[in-house]
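A short worksheet on the structure shown next.
Note that one protein chain of the assembly has been removed; the remaining protein chains are unaltered in position.
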Amino acid sequence: MATFAPPRPGPMTPGARPPAAARREAWQRRLPLTPALLFMIFVTQIPFVFTVIFSFQSWNLVRPGSQHWVGLGNYANVFTDSAFRGALFTEIEMTVLAVAISMVLGIGLAVLLDRKFPGRGIVRTLLIAPFLVMPTVAGLLWKTTMLDPVYGIVNYLLRLVGVAPVDFVSRFPMASIVTVLVWQWTPFMMLIVLAGLQSQSGEVLEAARVDGAGPWTTFRAITVPHLRPYIELGGLLGAIYLVNTFDVIFMTTQGGPGTATTNLPYYLYQRAFLGFDVGQASALGVVTVIGTIAVASVALRMLFTVFSTTEGRA
Amino acid sequence: MAAVASIAAVLLSATACAGAGATGGGSSGTTITVAIVANPQMQDMETLTSSFEHSHPGVHVHYVTLPENEARQKITESVATGSREFDVVMISNYETPMWARNGWLVDLQPYADRTPGYGPNDFIRPVRASLSSHGDLYSVPFYGESSFLMYRKDVFAAHHLTMPAHPTWTQVAALADKLNDPAHHMAGICLRGDPGWGENLAPLNTVINTFGGRWYDPQWNAQLTSPAVQKAVGFYTDLLRRDGEPGAPTAGFTECGTDMAQGTAAMWYDATSAAGSLEDPTSSRVVGKIGYVAAPVDETASSGWLYSWSLGIPKTSPHQQAAWQFMSWATSKDYIKLVGEKLGWSRVPPGSRNSTYQIPQYQKAAAAFAGPTLQAISSTDPAHSTVEPVPYTGVQFLDIPEFEDLGTRVSQQITAAIAGQQSVHAALAQSQQYAQTVGRTYQHP
């Protein structure tokens, strides 16, 4: 994978040539960092260089001798592929829905938990469980025990109120997947927002009350602005993980019915490991990465601001 | 860098031992790893394996069972990359000739000829041919199937309609129009609509072939926007939209089977292997009411597909002798009898051996469909399935490694057309582009 320029680069060129002692000191400082840095470059950057190279080739893994250069042909195919555009749209829809809904629910739960009540620790423990459940299990669990048209709990509850059973996973595939993702990520959002709520200064809230502000006014005028960086951070980190959603799709809909739930990672996976089409999949990978860089460099800037405000010393 | 590389190397070697040790298992003798697709017949095989291990004390069988898509992907990946994890792989007549050409599979002919009582010539001819390369078997059939048209004799009688023994698609469409009656939960015809190269594309390709269409001309120019293909796909889509089952875009083999078994479809064009469950009183409400005729045609004399799940040995397997012992057991005449006697004659894997159709108990259990099944399989001809010449062989698939992916993508476009999300014209235009991309790689010198 690639790097992008950090939002505020450090000094790139040393001014005067440092004396020997300072150079040794600099080396000593760099030494502990080097293995980790090299490891990451080796494992994440070099493969991406090869992705770029492969993207200019036609190469099917299961067809020996099929490897040859095709220039920009793979890119032309990517941009004329309606399924790719569909996957891009699915990707955006899935990520935005999952982040937005889990954030709203997460804020609600955080507000609930921000107040003392009997068993608060237990409730919080229960609430974070979905986040810890293996995503493959989450997918399987929802597909079978929860959403199965005949034996699923949700349909049992629907029958109790007189609604005919629904085959959720095939009728509403996107909603089914978003449900599983929201179930898994709401606890994450809740934890971050809760940390934000609990870091509010007591004096400011107290002062607001003394000034006669009601709880709702206080919440809107003081708590929400205070929470903003936390909400941004939660949304951002959630999005970073959720754009890579693969496990849940694999275990529930396999990208279907048709291509209804094929997001970019799943589409790329299909090209690479069902089609064994190295060239096309690489071109897709490069396009995806360029798109991500555009979005992520904005995200990184945001992240940095958030870090500065919450960390102080960064 | 060097440090990282050596750490990695140490880890790799250290854990290679650990990983191997974890599944070693067997105390003595040879353990063979068998990769199979999770479906009922294969699960029967797993159940009966103790009988094999009893008669071959030196061989232990370790199964890796996966759903069809995953199994196919894992097996392809493993065999193509020459890794050694599997000693026996379950493949089909799609993979076998290609992989034999690539030198990835062990030639089984010498083994088959040498094994007393195995009888490789007993395998139904087109099935055997489709699993051979240059006359030698490279995988042995576990079961085989073609496609035929199933129809409700009682419903036809009630409407005073008759089904020709060799119907044309025009006749079938006219019949479907008359029988379609959504108000009384009766679909005129059930056809696969769900995406997948092994789903809607299987029946659709037989329609394309018999309508005079083809995927490529001999120079590998894609032909999916040709008038014949447009006509065939338009016909299939229209028929399905007009007289097909509700929820057609998500209906596949299983869904259509349920529709037919529950009596909500008057006709069903699908695999010959479907008949078994339709004639099984525990799963079907239409036992004895179904007639079986040849796959409908248009311009060709026959149009049924040919498919076989078979077992092969990757060249890299270090246990080829033990692997053959296991495979020759699982595809033997005795195995068929073993299934019949232990699990019931309706569970016998059909369509692999002529001799299966001579067994009196099986003839009795499969009286309604055994004849049409054997007839359908025997009349397939994958080398000449199209009207015009083509650079590939295969009926419902093309024998190129790209087809699995290409077929799936095309089938998704078709499903979108069946669902009414796009026109047949648009679906084929996009499909043509996919096909052209693949075709170009074959035009390359």
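Labels for the chains are A and B, by order of writing; each one numbers its residues from 1.
In the analysis below, a residue touches a chain if its C-beta (ideal position, glycine included) is under 8 Å from a C-beta of that chain, and two chains touch if they have at least 3 such contacts.
Note that contacts and distances are computed from a predicted model.
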### Task
Pick, from "High-affinity branched-chain amino acid transport ATP-binding protein", "Multisubunit potassium/proton antiporter, PhaG subunit", "Formate dehydrogenase major subunit" or "Carbohydrate ABC transporter permease", the protein name that UniProt gives for the chain of this complex that is not shown.
"Carbohydrate ABC transporter permease"
### Summary
From A:92, A:134 or A:175, the answer for touching the chain not displayed is A:134
### Task
Please pick, from A:70, A:98, A:181 or A:233, the residue that touches the omitted chain in the full complex.
A:233
### Query
For subunit B, which residues touch the unseen chain?
7-8, 11-16, 18-20, 22-23, 33, 38, 40, 64-67, 70, 74, 77-78, 81, 83, 85-86, 254
### Task
Tell me where the left-out chain touches subunit A, residue by residue.
1-4, 6-12, 26, 28-33, 35-37, 39-40, 43-51, 54, 108-109, 112-120, 122-138, 140-142, 144-146, 148, 150-151, 153, 156, 183, 186-188, 191-192, 194-202, 205-206, 209, 215, 218, 223, 230, 233-234, 237, 240, 243-244, 246-247, 250-251, 264-265, 268-269, 272-273, 278, 281-282, 285-286, 288-289, 292-293, 296, 299-300, 303-304, 306-307, 310-311, 313
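As a working rule, only the chains that are shown with their structure count from here on.
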### Whole-Å gap separating subunit A and subunit B, where each centre is the average of the chain's CA atoms
39
### Message
List the residues on subunit A that touch subunit B in their complex, please.
### Response
35, 38-39, 42, 58, 60-64, 66, 68, 73, 77, 80-83, 170, 254, 256-259, 270-271, 273-277, 280
#### Entry: Residues of subunit B defined as touching subunit A within the complex
1, 3-5, 69, 73, 76-77, 80-81, 102, 194-195, 249-250, 400-402, 404-406, 408-409, 412, 415-416, 419, 430, 433-434, 437, 440-441, 444
